[in-house]
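Only one protein chain is missing; all other protein chains are in place.
Labels for the chains are A and B, by order of writing; each one numbers its residues from 1.
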Amino acid sequence: MFKAVIGAEKLKDSIESISTLVDEAKFKITPEGISVRAVDPANVAMVSFDLAKDAFDSFEATDGELGIDLTKLNGVMETADKSENIELELDETAHKLVVRMRGLAYTMSLLDPSSIRKEPKVPTLDLPARIVIRGEDIKRAIKAAEKVSDYMSMGVKGDVFFMEAEGDTDKVRVELAKDQLIDIQPAEAKSLFSLDYLSDMSKILGKANEVTIDLGKDYPLKIKVKIAEGHGEVSYMLAPRVESE
Amino acid sequence: MFKAVIGAEKLKDSIESISTLVDEAKFKITPEGISVRAVDPANVAMVSFDLAKDAFDSFEATDGELGIDLTKLNGVMETADKSENIELELDETAHKLVVRMRGLAYTMSLLDPSSIRKEPKVPTLDLPARIVIRGEDIKRAIKAAEKVSDYMSMGVKGDVFFMEAEGDTDKVRVELAKDQLIDIQPAEAKSLFSLDYLSDMSKILGKANEVTIDLGKDYPLKIKVKIAEGHGEVSYMLAPRVESE
Partner (left out) sequence: MFKAVIGAEKLKDSIESISTLVDEAKFKITPEGISVRAVDPANVAMVSFDLAKDAFDSFEATDGELGIDLTKLNGVMETADKSENIELELDETAHKLVVRMRGLAYTMSLLDPSSIRKEPKVPTLDLPARIVIRGEDIKRAIKAAEKVSDYMSMGVKGDVFFMEAEGDTDKVRVELAKDQLIDIQPAEAKSLFSLDYLSDMSKILGKANEVTIDLGKDYPLKIKVKIAEGHGEVSYMLAPRVESE
């Protein structure tokens, strides 16, 4: 069984952080909360999403799995005001999820969890550099980089975190020293990433006060934000693009 | 003759409430005010619009009929601020309507009233149930219903007003009990309506504090709002869609 009440804004942010990578997802429900692990269709990026029961106004659940069409759920939540509460209830007999808000009940058929791409194993990565940065700063860098290229490198040189994109004639480089960051744990690092993915993620990242980035040398990126007032966490892993030169 | 001054917002709302159904309309002018009766091209919905002379800052008119291109008039009013006054004057010799606002005069040719679809006879309907509801509540229900279907049923069961839309797999149901409505005069009622029409109307309905809905059993819907601070009224009649089952 599953029955929970949560603020609309928290739920919207949660769903958006997953739907940025995949259209359908398998939600793992336990008495302690909800989690999702998903990989995008091209196998380039992975999202790990965890929302503790404390993020909810009320939360009752036994172990289970729900296959959810995220596009549909995003659509339903457009009718909710940010400030109102949303009730989610599993109708086990009909295999439907009932979404209730202020007199309105939306009954949504669930997807067969076995029809959804298998959950990925989250690899353990040894990433030497860690940067803690304001969300708006990384969003802005990604937006500028898109003006000149489809790829952006991220790295650390000395005490400085840099993001750089090079086009045929133009170049964007962002350098943020220790005092312009929230925190940095420096180590030589530099990898190249697709801006397509970073741009999608930046909608979520841009809202966060703090974004934690773990980097290596031609290694995947790990990027993490707190959501739902600290009661949840979203982390993305993004494969590097190996430079052809 | 016809010469009148009215606040831009009142005029905008008035024209919009008619142009939601038809592109051209015949305005009946009397010394007491303005009225329009029109039916949409598919003969599914009808609008009755009445604006008393008290809605105007000044109003002088003899009996007459004006054929107006509503799309054009809406366009003209885009250049007006909500707070300013608009003067309307009939130039009988040239058969034009002069729309004046802050130094700007727009001279608009009138349509031949005989070229416009004939005014419908407004049928007298005996609709047993009456619901008075907040405009935003009905707008929200229509918006949610559109996510799952092209049709929405409206009805009363016991003391509860419901709106329901069913898609192939998903369903939206809104139930509003007596205490969530402004008023209800209950009677068994349920009819199915096209969301296309309801959605167009909801732009007007959503702005109103109070929307009065009259319903029967597989019968047309009558839906009514006050406009222009109570000096006018718009009512729509919408034919039901007979369920095929």
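Here, contacts are C-beta pairs under 8 Å (C-beta built on N, C-alpha and C of every residue); 3 or more make two chains touch, one makes a residue touch a chain.
Small disclaimer: the values here were computed from a predicted structure and weren't measured.
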{"item": "Contact partner of the left-out chain, one of A:Leu176, A:Ile213 or A:Met237", "value": "A:Leu176"}
{"item": "Candidates A:Ala141, A:Val156 or A:Ile227 - the one touching the absent chain", "value": "A:Ala141"}
{"item": "Per the touch definition above, residue among B:Ala42, B:Ala105, B:Leu125 or B:Ala187 touching the missing chain", "value": "B:Ala105"}
{"item": "Interface with the undisplayed chain - residues on chain A", "value": "137, 140-141, 143-144, 147-148, 169-176, 180"}
{"item": "Interface with the unshown chain - residue positions in chain B", "value": "72, 75-76, 78-79, 102-109"}
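One rule holds in what follows: only the chains that are shown with their structure count from here on.
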{"item": "Rotational angle, Cα trace of chain A fitted to chain B, multiple of 5°", "value": "120"}
{"item": "Between chain B and chain A, distance of the C-alpha-averaged centres to the nearest whole Å", "value": "44"}
